[in-house]
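To start, the structure itself, in structure tokens.
Only a single protein chain was left out; the remaining protein chains are all shown in position.
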Amino acid sequence: MGGGVIHLTVNGSEHALEMPASTTLLDLLRDRLHLTGSKECCEVGECGACTVLVDDRSVNSCLMLAVEADGNAVTTIEGLAKHGHLNRLQDAFLATGAVQCGFCIPGQVMAAQYLLQRNPHPTLLEIKEALSGNLCRCGGYEQICDAVLSASLTDG
Amino acid sequence: MIDRVGVSSRRLGGYERVTGQQQYVGDIRLEDMLHVKLVHLDCGRARIRSIDTAAAAAVYGVRCILTSADLPQPVPRFGPVYEDRPILAVGETKYHGQPVAAVAAESKEAAEAAIELVHVDFEELPGVYTVAAALDPASPLVQEPELRPHDPLNRTNVLRERHYGWGKVDAARADLIVENVYSFPMVTHFAIEPHGFIAAPEEDGIAVWSATQNPFQMQRIIASVLKLPISRVRVIAPDPGGAFGGKQHPKYEPLVAVLALRTGRPVRLVLTLEETFQEVRRTSCEMRVRTGFNRDGTIAFQDIESNFLMGAYADIAERVIAKSNYLACGPYRVPNARITVRALLSHTAPSTAFRGFGTPQVAWAHESQMDDAARRLGIDRVEIRLRNLARKGEAFVPDDTPADGDWPESVRKAAAAIGWGTPLAPGHGRGLAVAIKASATIGASYAIVRLHWDGSATVLTGTSDMGQGARTVLAQIAANELGILVESVRVVMGDTAAVPFDLQTSASRSTVFMGQAVLRACQDIRSQLGASETSLDDLLQSRFGMVRGEVIGVGSMRREYLPEHPLGETASFYEFSCTASEVAVDQETGEILLVRHVTVADVGKAINPQHVEGQDEGAAVMGLGHTLMEHLILDERGRIRNLGALDYRIPTSKDLPLEMSSLLVENADGPGPYGAKGAGEGGLMPTAPAIASAVTEATGVVIRELPLTPERVWQEIQRHKNGNPSEDAER
Partner (left out) sequence: MHPFAYARPATLSAALALLDEHGAGARVLAGGTDLVVELRNRAIRPRIVIDIKRVAELPPSIGETGDRLRISATAVMADIESDARVRAHFPALVEAASTVGSIQIRNRATLAGNICHASPAADTAPALLVYSAEVNLASVRGTRRLPLAEFFLGPGKTALKPGELVRSIDLPLVNERHGAAFARLTRRRGVDLATINLCCRVDADGRTHFAYGAVGPRPFLVADDSGLLADPKASDATRDEGLLRLLTQASPISDVRGSREYRRAMLLVMSRRALRTSIERLSAVRDFPPSAGRG
């Protein structure tokens, strides 16, 4: 009963943690593990700023209790670049000018990462559909979608 | 010599943003930090009878609870122009969400538990929530008369009434008079980053972290509220996660500063998204516009009565209202004009600066009028605008800055891009609209550039980079002027202790004002080094030798206050924009399909074309929001019914037009570096009238209220089918 100790892997590192059951996965990542790349905005699963991968599936981490992630492997935006080298999505986002204020970007990149894992050669329409759960108020959708398209055409 | 400007250099700060390393204010962690939550009531206006904090104070981890009774008396009030806003509600809540108490605790959970236990005994009161109510002399007063003792209007809800005009409207002849009422709804900024505020005692003063667009104004206001000298107040402004004007002026910075000093600890308050919606919005309005036209479509007179509804505190809204209505006639030749403008108070969220600064509202009116006249006179809607647009160099507002661009060029470009005049598919329609906004009038920007002995440089600037890319643009200018690589330039922003004064980041002013300051600072460096054919490396080597050192350049741009001018100074430049739209309307459901969308921005010189395109497209998408889907819905008790992301809808990736293009006009005719003007608001301002005009062509109905939700369009189509000629467009 109660929270108990949970074991999860975050960006390849294993953790054993205890927390109140009411802690969300987002809270755990940001406040306990200091991985502040995933953002808190709407807290109701509408904006996608908190998007992470849990066992390779994109989810809104604000809607998961941390205790549910026991035994899961979580990937956040901080886990994408390897030794400082941006992955092809991150690079494409910079190249197409998709990054304005940047607040929605970690969520957009994680949602796009999930898309390309399942569908390596999406159409623009499929990209728009796949990112429809990620709000951008700077309005940079065209350039964000171009970045995903461009990344899908790059090897690696 | 390779140009560093006019190229799409990679965004400075981009790497941090795509890796999640960028530190926004909500990501900052200080040791021993307390967490703050606010107590607010589920009603609009209410009298506070008593507040019982005993149970809340007993929650483990609670360190401090403040109500207005715990503050210095009288409770300090602040604001960028009118100092009307108290740190916490005093005696009465004046808008849905105004906090009556604040709790600081060791953890978020303790603070959240404690606010549930604060018992507020209150009595709901009737409030003012609409233009009609604000104008009604029988309505309750929003603001205590004692706050403006010498104002003859202090027993009304009119904060200010202004009159602009020229010529003789009543004597003017016209072949056609078009008179309509237009309204613009309440909408909110919804930056993806909710508001956050941190304060910490620092030595003998205070440090405040806030994603503010105006760190120096914030510094001044906090110093004034706390009665500290400016030098003992430090404002650190992390790059905002979107701002759009909603993060210009103080909100809870004074509150967290007081909490920090009371507790002796750093404190942090991060608003929920719902609380953020309750804090900032665009000024809504009703405009009665009576325009006289000659048979050839040229304007004979404009007679405008604008009633703009601010919130409970003025914030910067009166300035929004004054500035935008000053140009309510639009970018046209208007021989006679009379504009009466009222800034009205109401018991609603304080309206503040919001991208466009009142221009979307006035453009909605003046452009809809042009379309109405075009239809009635049988003149093409692009042609009627070309006949009226002020030409470059013409003073379209007497004695003020003349038109500073080739505005017809933008219109022709947009018309060509949308295929104006080519055959339309059935059920489709096209529209085109323009907007004009006066950019910064007064201003002061200072920049320091440090050229290091190895030829790299650091730029110190008070501008805020909220996504528009100021950091990159300023680096490009410095790189260009010094003849070094953009990658060698570092830009330091957002710390009043480190960077020199900047008035604010707003009004699309920074490329011009701060850009010029940076350019002049670099010119200062060059003149210190002496004009020479020698390479920069050799110059530095020979100047400093073994002892090394750096060359420090200072530059500034100022425009001073002119008391005789209605706006305090003429416009430094105009932001002129044109939007053209093609839509298809499903007449059975009222749904609008955006087929094509074109924006044209007259920018003088695009220092970073990719940034400008991103800003223009982004502005267009934001404009689609208030045009098609956004409005804050208030109930009869002044409560916002659609708080939060589930019921306040903004455009998503699936709401984009099928085709979008953002075009530029670059005639190097701006006052900024290389002939640049500002950009970033233009793509938004004419969106609504362009789309509404397209909807009218597609369906025959004219709509003068926003947003054009499927239901509203459907209602108007039904009315048209049942025969209601006064609302119809003549085909």
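As written, the chain order gives the labels A and B, with residue 1 at the start of each chain.
We take it that a residue touches a chain if its C-beta (ideal position, glycine included) is under 8 Å from a C-beta of that chain, and two chains touch if they have at least 3 such contacts.
Predicted model, so just to flag it, every value in this text is computed and none were measured.
Interface note for the absent chain: among A:Leu33, A:Leu65, A:Leu86 or A:Cys104, the touching residue is A:Leu65.
Residue-wise, the contact with the chain that is not shown comes from A:Ala111, picked out of A:Cys41, A:Ala111, A:Cys138 or A:Ala151. On the side of chain A, touch with the chain left out of the figure occurs at residues 1-4, 20-22, 24, 43-46, 48, 51, 57-60, 62-65, 67-68, 70, 111, 114-115, 130, 132-134. In the full complex, chain B makes contact with the omitted chain through residues 109, 112, 116, 588-589, 591, 628-629, 633, 641-642, 646-647, 649, 651-655, 709-711, 714-715, 718.
Basically, only the chains that are shown with their structure count from here on.
Distance between chain A and chain B, defined via averaged C-alpha coordinates, is recorded as 30 Å. Only residues 8, 10-11, 13-24, 26-27, 29, 108-109, 189-194, 239-244, 270, 272-273, 466-469, 610-611, 613-615, 617-622, 644-646, 650-654, 656, 660 of chain B touch chain A when the two sit together in their complex. The touching residues of chain A, when paired with chain B in their complex, are 20, 22, 30-31, 34-44, 46-47, 49, 76-78, 80-81, 86, 90, 93-106, 109, 127-129, 131-145.
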